[in-house]
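Note that one protein chain of the assembly has been removed; the remaining protein chains are unaltered in position.
Going in written order, the chains are labelled A, B and C, and every chain counts its residues from 1.
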Amino acid sequence: MRLNEHPILNFDYRRGKKVTIYFEGQPIEAYEGETIAMALHAAGIWVYKTSEKRERPRGLFCAIGKCSSCLVAVNGIPNVRSCITLVEEGMRIEKQVDKPKLPRDAKPPKWKDAQKVNADIIVIGGGPAGLMAAINAADAGAKVVLLDENPMLGGQLVKQTHKFFGKREQFAGVRGIKIAEILEEELKKRENIEVFMETSAIAMFQDGEEKLVVAVKKNKELMEFRGKAVVVATGAMERMIPFENNDLPGVYGAGAIQTLMNTYGVKPGDRVLIVGAGNVGLILAYQLVQAGVEVKAIVEAMPKVGGYFVHAAKVRRLGIPILTRHTILRAEGKERVERAVVAQLDDNWKPIPGTEKIFDVDVIALAVGLRPSIEILHQVGCQIIYARELGGHVVCRDNRMETTIKGIFVAGDSAGIEEATTAMLEGKVAGIAAALSIGVAAPEWLNEIEKAQEALNEFRSGPFGRHVLEGLKKVVIK
Amino acid sequence: MSEITIIGGGIIGATLAYELAKRGENVIILEKRFIGSGSTFRCGTGIRQQFGDEANIQVMKRSVELWKRYSEEFGFPFKQTGYLFLLYDEKEVEEFKHNIALQNRFGIPTRLITPEEAKEIVPPLNTKDVLAASWNPTDGKADPFKTTIAFAQEAKKLGAEIHEYTEVKDIVMENGEIKGVKTNRGLFRTSIVINATNAWAKLINAMAKVPIKIPIEPYKHQAVITQPLRQGQINPMVISFKHNHAYLTQTAHGGIVGGIGLEYGPTYDLTSTYEFVKEVSKNFIKIVPALKDLLILRTWAGFYAKTPDSNPAIGRIEEINDYYIAAGFSGHGFMMAPAVAEALAELITKGKTKLPLWWYDPYRFEKGELRTKAIQMG
Amino acid sequence: MSEIPHFLREGYLTVEELKNYVGLPSEERLRAKPVAVPECPQEIPCTPCKEICPTNAVLMENPNAVPRVDYEKCIGCSLCVQICPGLAFFMVHYLGDKARVTMPHELLPVPKVGEEVVLLNREGKEVGRGKVVTLIPRERSKGDTPIITVEMPLELAWDVRAVRVRGE
């Protein structure tokens, strides 16, 4: 099912040319620029294969190319991640019934050396933090390359139809999707920034005085980026929680649902139960209503709404119940989610027998928190510690966002789960600090860092920020 | 108080504990992390008899017999899926003909096969430029995790004690006699110590003040594994010296595992390198082009505890009462373990063994009597 | 659990809480002209309402403070309703035995002026019918959010905070 009308988004404008792809021989209508998984979902195909060990149905899950749930065979090539592979006219998609076999006679690929790109500063990740880091580093005089694994810039901003909080100079009152457009335009104005989309960093190394970032472009070309400094702004990963049948197709991460409906205009389902009343869950509920999807309830294990109250009020007045002190017990259904069973929790976080409620839903949305994506920082050897307040394991850094490895900076959710607003400010700090550290920025740029730091302090001075400050005490060094 | 203390709970320690316990010895293992956690679980899983010298051929022949026996007794998987050495030039073929003759003399059924026959054994093999292959169907592979755990458990059943998370800090000696082993968990009184720490052997030797030079150095050896495939894709261990000493095979979980002859050291660093990932990919694809579409899931590294002739140092250190070493396996520790453990247990308990352990004499370095370099591969 | 306020447990404010946290305008003021009421009882880092107000009627001592409106200074221009990222500003105006409530409406369909709509309270329960009297569509809204003014019986003025548009 596709969304054709939306109060905020215009999909006609986004969709490319109509193409036909084939799933198990059946023709399916798709649009250029969308991924296989999105097209299949729009056609009502939720199950892509059966798992090996327990023979359970498998379909879309993370929608960002990180889990292994959505692998299909495309034009005879097995193990294609359908959620990040774009459709092409005539593509033949098959369920992966078994593990793949090696063909008897394959030709070796013709190889050529990796494409090499040099810059002063390499920014990994084109979300709010990375974009601001790139823009500011460029303005401070650095030659910048930015790489991002998605087909579009903006990170999670491109899925955010709601308006942002903060100060107006920090884009408060502007929708996330619009902020992404503004930042992208700013980026494009700068000739000293080169952007590589659909480019995933797979490793980082110290290479003499330089940093080497190895990446793969469009899943088919090896790239080597060399620079004097790196800003890592790789964002966050969604958390999972264990409950019975939590692997059924239809149990989706909040981000996957936002990708479906807000990026590609595909209706994620008809009736949804949301787990988690933090900002992500609350915003998701509102976005689902905007997309014409019924939200049956939001369940939250804590005794109160974790996100901003105003987000809760928005969905409550549309008739969506928020069940605090409740948890999901299980998903039910054969091939995909048909029902969700929830129950109330006692003071020891145990479900109270007899309080079970059954919701007739086809989607269970998990919005149970985020954790920083620190893989590349961990791999390169930055010091990692655990800070619950920042969402999990994070890298140690100084107040200019430099990690324990000189020349490697971090910003945004990958530095600790916070908000897009703080991500942008941290990106600014990191971008300028990187430019200063390699000696290309004039000393006056220190003032800009201080301004951004003040803005961060101001933003964090409330009750929500206090929590973050507790976490920062653990990770900020020097 | 135990009679015998084995330092190191890898495959050597575990098999030794089993063999000694079976012979009624009072034995303990001290392992600084958990059983197998050092280099064993990181190994390439291969077990082969295709060596180029009599001693190693005999030891490995016995080892394969024991692998087979114990896999049946203890119920761990050991598969005789063979080793296939791909040969690309006349010189290589000649050398292998010589080795095959030697192996045949000891009853090992290795034979030279044509590229076509090799392709029958490994259908996706690229046989272009392959002149011939050395094929022994009785070589094999085993799961390092399951086997090591099995030996440790069997040893325990026979009364051996296994102390995990117990790191040896010093060896207590009086007048050249061992009195005990100091660890982070206190003193273990003992009279016999066996150094089975392989990559860490020099540290333990130093604690025991071993008076002779036993050059064992840790080298980082990396491995790679791909996503799982249907079983039966690459059954044997396939080896190509031409392709940077590449070796690869399919694991029980379906992934293609392997490595190349790229080493770094001496070092205790185990981070994976970019050079390795590129080199291993390039060489694997030349051997099996169809691998190009497979996802590399992980890389990791373990240690080759190397000696100058790639043969281990196994035996008693005469100057210390009583100190044995079984280390420096140079990449062959896993495959050799059952035979080495049996022979060393015989040596310790009876003072002699049928297997040519003399070949691994720890004094040979001091005496300048290096052996022919063992084929160091998979 | 008593220290957790009702609005955080349930996700909506009672009128009683609204009085306590932000205070309500006097009846006299409500009859004079539309007046903005912030339903934003939580300290969050957000200031567009204060920044956009042409008469400095929105009071916040710091960016995290709970906004309060100086109801005497408020001129009922609705800019705060348009801009508020949390969709938490409303305007109320008493007219005889009717009340007009101005609220954001970011859903489809967008009602037409004159259209009858279903009135929803803060819990999303239907509490009656009302009529849309004005509409500022998205493209004319200073905050990219369409806002509507709905006329309803006076006694519903402090309950109704959303509408369901029946369309067609």
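By definition in this document, a residue touches a chain if its C-beta (ideal position, glycine included) is under 8 Å from a C-beta of that chain, and two chains touch if they have at least 3 such contacts.
Basically, contacts and distances are computed from a predicted model.
Visitor: When one chain of this assembly is omitted, its UniProt record names it as which of these: "Branched-chain amino acid ABC transporter permease", "D-nopaline dehydrogenase", "NADH:ubiquinone oxidoreductase" or "Pyruvate synthase"?
Guide: UniProt lists the chain that is not shown as "D-nopaline dehydrogenase".
Visitor: Please work out which displayed chains the absent chain touches and list them by label.
Guide: Visible chains that the missing one touches: A, B.
Visitor: Give the residue, chosen from A:385, A:442 or A:477, that touches the chain omitted from the document.
Guide: Checking the options A:385, A:442 or A:477, the one contacting the hidden chain is A:385.
Visitor: Of the listed residues A:5, A:24, A:207 or A:244, which contacts the missing chain in the full complex?
Guide: Here the residue in touch with the unshown chain is A:244.
Visitor: Of the listed residues B:29, B:132 or B:294, which contacts the missing chain in the full complex?
Guide: B:294
Visitor: List every residue of subunit A that touches the chain not included in the displayed model.
Guide: 51-54, 56, 58, 61-62, 65-69, 71, 107, 109-114, 200-203, 214, 216, 219-222, 237, 239-247, 330, 371, 375-376, 378-379, 384-386, 388, 392-393
Visitor: Against the chain that's been left off, what residues of subunit B make contact? List them.
Guide: Those residues of subunit B that touch the unshown chain are 33-34, 36-37, 41, 145, 226-227, 253, 270-272, 274, 277-278, 281-282, 284-285, 291-300.
Just so it is clear, only the chains that are shown with their structure count from here on.
Visitor: In whole angstrom, how far does the Cα centroid of subunit A sit from the Cα centroid of subunit C?
Guide: 33
Visitor: At what distance in angstrom does the C-alpha mean of subunit B lie from that of subunit A?
Guide: Taking the average C-alpha coordinate of subunit A and of subunit B, the gap between them is 44 Å.
Visitor: Mind checking the centre-to-centre distance between subunit B and subunit C? Centres are C-alpha means, answer in whole Å.
Guide: 75
Visitor: If I count partner chains per residue in subunit C, which residues reach a count of at least 2?
Guide: none
Visitor: In the complex of these two chains, what residues of subunit B are touching subunit A?
Guide: Residues 123-124, 126, 227-230, 233-234, 254, 271, 274, 277, 282, 285-286, 288-295.
Visitor: Quick check on the complex: what are the subunit A residues that touch subunit B?
Guide: Touch residues, subunit A against subunit B: 77-79, 98-109, 111, 203, 205, 212, 214, 381.
Visitor: Can you tell me which positions in subunit A touch subunit C when the two form their complex?
Guide: 5-8, 162-168, 172-175, 178, 277, 289-290, 292, 303-305, 308-320, 322, 324, 421, 458-465
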